[in-house]
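Missing here: one protein chain of the complex. Every other protein chain is in place.
In order of appearance the chains are A and B, and numbering begins at 1 in each one.
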Amino acid sequence: QDMTLKASHQFPGGKGDARDEMVQILAKEIEAADVGLKVQVYPGQSLYKAREQWGALTKGQLDFTSFPLDYASGRVPQFSVTLMPGLVRNHDRAKRLNDSPFMEDIKALIEENGAMVIADAWLSGAFASKSNCITSPESISGQVTRAAGPAFEQMLVGAGASIASMPSSEIYTGMQTGVLDAANTSSGSFVSYRLFEQVKCLTAPGENALWFMYEPLLVSMDTWNKLNDEQKAAVLAAGQKAEEYFDSQARDLDARMVDTFKQAGVEITEMSPEDYEQWLAIAKETSYKEFANVDGGQELIEKALAVD
Amino acid sequence: MSPLEIGLYIFIALMALFASGMPIAFALGAVSVAALLFTEGTSSLDILGETFFAGLNSFTLVSIPMFILMGAAVASSPAGKDLYEALDRWLNRVPGGLVLSNLGACSIFAALSGSSPATCAAIGKMGIPEMRQRGYPAEIATGSIAAGGTLGILIPPSITMIVYGIATETSIGRLFIAGILPGLLLTGLFMLWSIYSCWRQGLSLKSMADRYSWKQKFEVLPRVLPFMAIIAGILYVLYGGVATPSEAAGVGALFCLVLVVVIYRMFRAKPIISMFRDTAKESVMIMMIIAASELFAFTLSLTFVTQSIAEWISMLDVNRWVLMAMINAFLLVAGFFLPPVAVILMTAPILLPIILQAGFDPYWFAVILTINMEIGLITPPVGLNLYVINGIAPDIRLQTILRGSLPYVMCMVLAIVILCIFPGIVTWLPTALMGPAL
C-alpha cells in the first residue's frame, strides 16, 4: 500500500506556471522512483489558502508546499529577510546566496520550526509606473504604490511614495482607475495580470534588481521523519530535479515579461548600479533598521550582504 | 473507500443533519469534522481552529455585513416608505399601477440591499397592506412582493454574487454589473405578467388609483433622491473600479446611516440600535455559514470528493446544454431546501471547473445560478421570502401566496431560457464598461 502525500500551492494549476511545474515535477519524480510514495497535488489554493500552508505544513497536515517564506514572518520574524530589498540583486548572486552561511542560518530556522527545504527558488520582480520610469528613489516620490511585502513598503515610504496595500490581483483595476500610480510585484504576476495594458514604463530586474523573493519547495519535518532512507533519497532527488527545472526557467520568466511588455509598446528600463546603491541607502535607514529589531536580524543582513 | 463513496456518505449525513432542523452553519461544520476524523484521524483537528478562522480572513467578505447594514438603514427608517410613495405617485396611471410601483420599489430597494428577504420585507411591509386596501386580490398583492423581493440578489449589490466571486475567484464588480440587465429583464417580465393578470381579472384600475397632482408627484422626490444618488454612486464606483466592493459598501452604509438620521431626524439610540440588531442578526448568520462552508469545502477537497465529482461529470461527455439543464435542475432542487449562500458555497467550487470546461462564461453562469436561487426563495418547502410575507400578512394562507408567486416562478424560468438564447444580455454590459474579462 503506497503512502499518499499532499502537496499544495497557491498558483494556477496546469497552466505552465513555473512554480506549479516545480511541484508537478516533484510529484512525478517521487512516484517514478517507486518507493511506495504517491503525491497528490492541490494547486491554486484548492486545499489551503496561501498563508495557511505554513501552519498545516509544520503541524504535519500538509507534506509538501511551494511557499513564499515571507508569508510565515509573523511566526518566524527572521523570514522577512527573504523578501528584503536589495539583498539578492540578480539571479547569479541568488545562486551564490543559496550555498552561503546566510542561507544556512535560514534553513536551520526553517528546520527548527518544523519544515525542510528540498529545492531552492528565488523569484525576481519588477517595478512599473503609469507616469515615468522607476529608477532612482526620487523617480517614485509622490506616487501611490502597491508593494509586495512589508519590508518593501517601509523602503518605498522612505523614498517618499505612499502605499496602498492590495493583493496583486487588484493592481490592474487600481491602475486603471487611478488609485495606483506604480506597482511592484513578481515578473510572473506582471504578465499574468496584463499590467502592460496600464503602465508606461517597466523596470526589468536585469543586473540590479531590488526585488527578489525566496520561494522554496518545503517538506514537513513530521513527514520527513516518517520516511525510510530510500524514500528520503527519492524525495531529495526529486527536489533536485525541480530545482534544476526552476533554474532553467528563472531568467525566462524575466525575458518573457520584457518581451510581452515590449510588444505592448511599454518602455523598458533597468536600474543602474548608482540607482541601486541609492535605494540600498534608503533600505538601510528603513527596512533594514526595522529588521535589526528582530532577534539576529542585523547579523542575517550582514551575512547576506557579505556574499560576493 | 473511493472519494465518490466518501462524498455520498457526506451527502447523506448532511441531509440528515439539515432535516433535524440544526442551523445550517453547524450542520456543515459537524459533518466536516466527522469526515475529517474518519478519513484523517484526530490529528486533522490540529488545524480546525485555524481553518475556521481563515475562512473569514478576507477583505472582500467585509462587504457582506456592510451591504446588509446599508439595506437595514433604509428598511428600518421611513426612507423605504418614501421610496414607495414616490413610485406610487409616478406610476399610478398604468394598468395594475400599484403592483407595478411595488415591483419598481422592489428593484430600487434591491439596488440598496444585498439580500432578497430583506428586500421583500422592506417593500412588503408597506406594499401589501396598501394593495389590499385598494382592492387588489391577496394573491397578486403577496405574489408580486415575494417575487419582486427576490431581485435583491440579482440587482447589485448582492450577497450571493459576493460569495460566488470569492468561491470562484471572479471579479465581484464585474459580477455586479453582469446582474443589472438580467435584473431589469426580470423586473420587466414581472411587470408584464402583472399588467396581464390585472387586466384579465378585469380589475377596474381607475377606481383603484388615487390621482396625484404634479405638486404631489414632485414633493416626494427630495427625500428619495439622496438614496438614488447613493445607488448611482455605488454603481459608478463598482463599474469604474474606483474602489473595491468592500470600500464601496462601507462608505455606502455610512452615507445611508447618516442620511437616514439626518433626513428623518432619528436622533435617538433606539431606532439606530434596532438597525444594527437587524444587521448583526443577518450578517452573523451568513458569515457563520461562510466560515463553516470553508471548512466543508476544505474537507471535500482533502478527501478528493470535489475533484472526483468534477472528473466524473466531465467523463460523462454529454452535450453542453444537456449538462446545463442537469446543473439547473440540481440547483433548483438544492434551492428548494437551502438558502442561496449555502448552495453557492457548497456547489460553486465543484461546478465552476465543469462550467468552464463546457465553454460557458463564469459571469453568465453566476446570473443563471442566481435566478435559480431566486426561484428557491419563493417555492416550498423552504422559501424564505414566503415566510417573510407570511409574517407581514399572517391572515393570508400560504397556499394563496404560493398560487400568487407561481406565475412569477414561470417568469424566472422564462428569463433563464432567454438568457441561454441571448447570453449577451449578461455579458454585454460588463464588457462594454470594463473591457473583456481577464
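One rule holds for everything that comes next: a residue touches a chain if its C-beta (ideal position, glycine included) is under 8 Å from a C-beta of that chain, and two chains touch if they have at least 3 such contacts.
By definition in this document, contacts and distances are computed from a predicted model.
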According to its UniProt record, the missing chain among "ATP-binding cassette domain-containing protein", "TRAP transporter small permease protein", "Copper chaperone NosL" or "Sodium pump decarboxylases, gamma subunit" is "TRAP transporter small permease protein"
Displayed partners of the chain not shown (whole complex):
A, B
Option touching the unshown chain, where B:35, B:159 or B:345 are the choices
B:159
Of B:35, B:61 or B:355, which one is in contact with the hidden chain?
B:61
From B:18, B:227, B:365 or B:408, the answer for touching the chain not displayed is B:18
For the chain left out of this view, which of B:338, B:358, B:396 or B:429 touches it?
B:338
Hidden partner interface residues of subunit A, rising order:
51, 70-75, 77, 144, 150, 153-154, 157, 162-165, 179
Go through subunit B and note every residue touching the omitted chain.
17-27, 29-30, 33, 45-50, 52-53, 56-59, 61-62, 65-66, 68-69, 114-118, 121, 152-153, 158-160, 242-243, 246-247, 249-251, 253-254, 257, 273, 276-277, 279-289, 291, 337-341, 381-382, 384, 387-388, 390-391
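Note that only the chains that are shown with their structure count from here on.
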What residues of subunit B sit close enough to touch subunit A in their complex?
40, 43-44, 46-47, 50-51, 54, 57, 173, 240-244, 298, 301-302, 304, 306-307, 349, 438
What does subunit A use to touch subunit B in their complex?
6, 40, 42, 46-49, 51-52, 55-56, 59-61, 166, 170, 172-174, 176-177, 179, 193-194
